[in-house]
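Before I ask anything, let me first share the structure, which is written out below as structure tokens.
Missing here: one protein chain of the complex. Every other protein chain is in place.
Chain nomenclature is as follows: A, B and C, assigned in order of appearance, with residue numbering initiated at 1 for each chain independently.
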Amino acid sequence: MRNPRTGWLLLSPTLIILIIFGFAPFLYVLFVGFNQWNVFSAEDGLIFNGLDNFRRLVFDEDFLHSVGLTLRFAIFAIGSQIVLGFLLAQMLTRNFPGKSIFRVIHTLPLMVAPIAVGAIWRLLVIPGFGPVPFFLDRWFDFDYRIGTYPDQAMLTSVIMDVWHWTPFVTLTMLAGLSAIPREPVEQAKVDGANRLQVFWYVTLPFLRPVLLTTVFIRIMDAIRTVDEVWMLAGGGPGTRFTGIYIWRVVFPRTDYGYGSSISIITLYLTIVLCWLLFIAISGKSKDEVE
Amino acid sequence: MTTSTQQRIGRFFTTYGIWIFMTVLTLLPIWWMFVVSMRTRVELFARPNLALSRLWLENYSNVLTDSTFQRYMTNSLVVSTGNALLVMVLALLATYALSRYKLAGRDNIFFWLITNRMAPPAAFLLPLFIMFTRTFRIEEITIFDVTLVQGWTLYDTQIGLILLYCVFNLPFAIWLLKGVIDGIPIELDDAAMIDGAGLLGVLRYVILPLSAPGLAVTAILSWIFAWNEYLFAANLTSVNARTITTALAEFVTVTGTNWGELAAMSMITLIPSAIIVILAQRYIVMGLTFGAVKE
Amino acid sequence: MKKLFTIVLLLAFALLANMSLVTADHHGWWAEAAAPYAGTTIRGVSESTPPSNYVADVLAPLFTEYTGINVEFETTSWDQMYSKAINDMEANTGIYDFVYIEQDIIYSYLAQDYLVNLTQAAADHPDLAFADYDEAAFTSFADYFKNADGDLFGVPMEAFVKVYLYRKDLFENADIQAAFEADYGYPLTPAETFEQYRDNAEFFTGYGEGMDMDLWGTTVQGSTGHPASTYEFLESIGPSFGLYNWGINLETGSAQSANGGALDGDTAVEALSYWVGLLPFAPPEATSSTWDEVASSFAAGRAAQGWVYGENAAWIATDETRSAITGNVGVRLPVTAPGVIEDAEMGNGYIGYYDGGAFGIPHSSRNKEATLLWLQFIGQPSVQAEWAAAGARITHTATFDDPLIAEQDTKVDGYYTLLEEQGPLFAGAPPFPFHAQVREIIDPFIHRVILGELTAAEGLSQAAAAVDEELARLGYGG
Partner (left out) sequence: MSKAKGKPTIEPEIERKAKSPDEHFLPFYTNAFDRVFISAVILIGIHLLWLRFMESAFPIVVATVISLVIGYVVVRRG
């Protein structure tokens, strides 16, 4: 009854667009990754250099450092978002007066463009202009300067990301929670499970698809983050994430060849990371399939 | 006082405690943005002060009366709306195909679709730039001595951005809709077909109504992502199709960032998306289930 | 009879044409020269600076009115402007007919042969050469847009030097002067030597603390997330200590002392340690400050003295909506080490960058002739003065004598006079075809020195090694 040809037809516009604007540039980047190409080198143009870019990359301390930083950023930011988002969603499943106002307020950060988020947080945390360092200094005698202390810069970008994206997690969690059927929860309570057990054995399994998807989307976006952190701290020490490092190599340094190879490897790492996570959380064992 | 009343009061205070605390945290940066937008440059660099001293609207009037700003705003509206609609339609068709048809390797296709969102944007700008300026280029179309098109490129056009934003919005949308459409029992399709509905009929009368919240949320989130996008818009447009986010970066100049106007413009750009979200709150939660209903 | 009539008519036309040439605004000449190009649109990209905005808001519409050629002008951020211009010229797409050329990138563009030779182009098109436009009338800044043969590749549109600004209200306050003299044993004046500069900085930081004022001793453009810090070191601090050309020896293609470079030499280490040593006397935002934030800090009255780009001098001194210290701004030549001024006068060195930009025509442009007219239009003397007043920039010798500028000059404590008289002591960026590439390499090391992760000596020796590696990779190594 369902002819696969019709299916392909329905799928084709999507595939065409993604192949042209997603896959074709990918192939080009892949190709350039195996070449030396810097516009301002003595010899212009693409020069095939085999694995040299990758050879350089595995010894590039700045790059490896940026990968480490990005992962740390992603883990801290996403971890906090999931916990916070879950708690808030849990709270929002109850009914209380003013709930809808709170939900709207809580969704607002999601609406601010990343570049504006970066700008506003910069204005919030730059000493001299921003209230945060001013009051920290006045009340707690705490020296807060993101330009001087890389760890603070890192922490600030994590907090900024949490501020910006927790609403998204809350929304998905809320959707997930409200879709959980009542009966299993009631049944578990009847069977004498405490709240933690209910959460662990009933709620969590139901939330798994939502949780997984949310984590994935956030990982993908966190690893490619550029604009907000760029605007906040310019990608200095502590915030030189991979996305920004690539940007610097490709644009100011116009090192297209090397930049492409880094991009390829970053893409590779992202895919592997997502895939491993997918397998670890959702991978069906062999027996389950049979 | 019974224990349960105590509990209830305790819960009341915890709820509102968290409520107020989170609201303050959430609103602080936005409030600061608002305060900044109401200040002159001299005031900004005085001692930090979170209170709003007065209503000073010149930043807003400067931004709003600027014709360039109006053009940017129009572009942003056209691009995000166009993209959201396109994404919604394409994603619905694609997800329906992935969900209902036995396509060879469809799970692999699905994963490949998703990977499109993972690419680090910086390095992809170069091939995209070349593609936009040279691959998609029409030197001249002349019909009966009337030159219709001359030197047209995809670069600096609204349609270029609309198509490009599909690269990161489509994967997201398909992912989101996959759960929704998988959750619609296939028997409903079959029943409709037995009643004589064609493919379009099934889509129109079965899938569309049942996946409406999901579609709405897809459109809203795509719209927001497109509205907020900066890097591609900044590099692949020049004058005609520039969007509002790129204008934000223009306030950062050598002779001082114009924070007041930047904040004013940020506030203005916040308004459309905020309105949409307030209106569509309910659908967002209903639509974001990622297939949780099904299991 | 008919023939005679035609001749008379032609003569009359010729006379009319001549007449219009001598009228004040040369309206007719522009209309005539531009006639073949009327209706075309030329596009340009520039950084959004006051001079650029003046071009977009005033000069471009005026030009369109004169010639019928439309000018589409895109002003954007510094990073964006670069990548867009380079992408366009490298991919040869022809989006832009004129691009903003920051002075320091010109040699990279010349090496890649991106730009049209304007001297040559004017000679090739005598019909497009406007009488009042004269390449020789530009200030010495234009020399830094020329190739080895002296041909011009960009029409200078903004030019600044980084000057020493100080707050007159503090330096001329009798109580403060007495307090300073009591502490240091000599009178308080704007600094002449680096020791004195440091003493001033230390004194005012202590003074600000004692009075519970938001006041520190000096600005430092020390952003650890932006090339601005590297720029301040390489184009201002380094040269005034006697470190020229980034310490890179072009002949050997090396920055390391062992190969004839100087980036890890004693002068460089001394300069960097001195500069980083000023950080305790700078406002806390110094490690996040790029050029614009330095100017903002200074305008907010948070620093007693500092190195500030000249384009900011005018608004800091006069614009009350943006500056808290209007009327109290002193302008001086930057502090230099002994012998540096003499070096500069003999042409062996310079005391800082002559900074700014020009408009040039990329080879990829499809409307070169129309753009040539446009560049002459903005390069003609009659538009300069008002443009200078609006953007605090001077690129044309005639501008200095204009009454409008003379009046401004008194308000900004002689900045324009300084530019006129001492301008030649400053020089453009070193003629590197690899400018941005090498700066990006040096950047992280300077940042780490500012953070205190490396000492000045360690940072510079690692930077020099990394620069040599990059130069070899780029094919400029020895």
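Rule of thumb we're sticking to: a residue touches a chain if its C-beta (ideal position, glycine included) is under 8 Å from a C-beta of that chain, and two chains touch if they have at least 3 such contacts.
Here the structure is a predicted model, which is why all the values come from computation and not from measurement.
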Out of A:I146, A:M160, A:A233 or A:I265, which touches the unshown chain?
A:I265
Could you list which residues of chain A touch the chain missing from the display?
51, 54-55, 58-59, 265, 268, 271-272, 275, 278-279, 282-290
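Basically, only the chains that are shown with their structure count from here on.
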May I ask you to sort the chain touch graph into line, ring, star, complete or other?
complete
If you tally the C-beta contacts for B-C and for A-B, which one comes out higher?
A-B
Using mean CA coordinates as chain centres, what's the chain B-chain C distance in Å?
39
Where chain B touches two or more other chains, by residue:
45, 47, 126, 130, 249
Residue ranges of chain A touching at least 2 other chains are 128-129, 251
Which chain A residues qualify as touching chain C in the complex?
36, 38-44, 62, 126-129, 133, 143, 145-148, 150, 153, 233-237, 239, 248, 251-255
Could you please specify the touching residues of chain B with respect to chain C in the complex?
40-42, 45-47, 126, 129-130, 133-134, 151, 153, 155-156, 234-235, 238-239, 242, 246, 249-257
Flag every residue of chain B that touches chain A in the complex, lowest number first.
12, 15-16, 18-19, 22-23, 25-30, 32-33, 36, 44-45, 47-50, 90-91, 93-94, 96-98, 100-104, 109, 113-128, 130-131, 163-164, 166-167, 170-172, 174-176, 179, 190, 193, 199, 224, 227-228, 230-231, 244-245, 248-249, 259, 262-263, 266, 269-270, 273-274, 277-278, 281, 284-293, 295
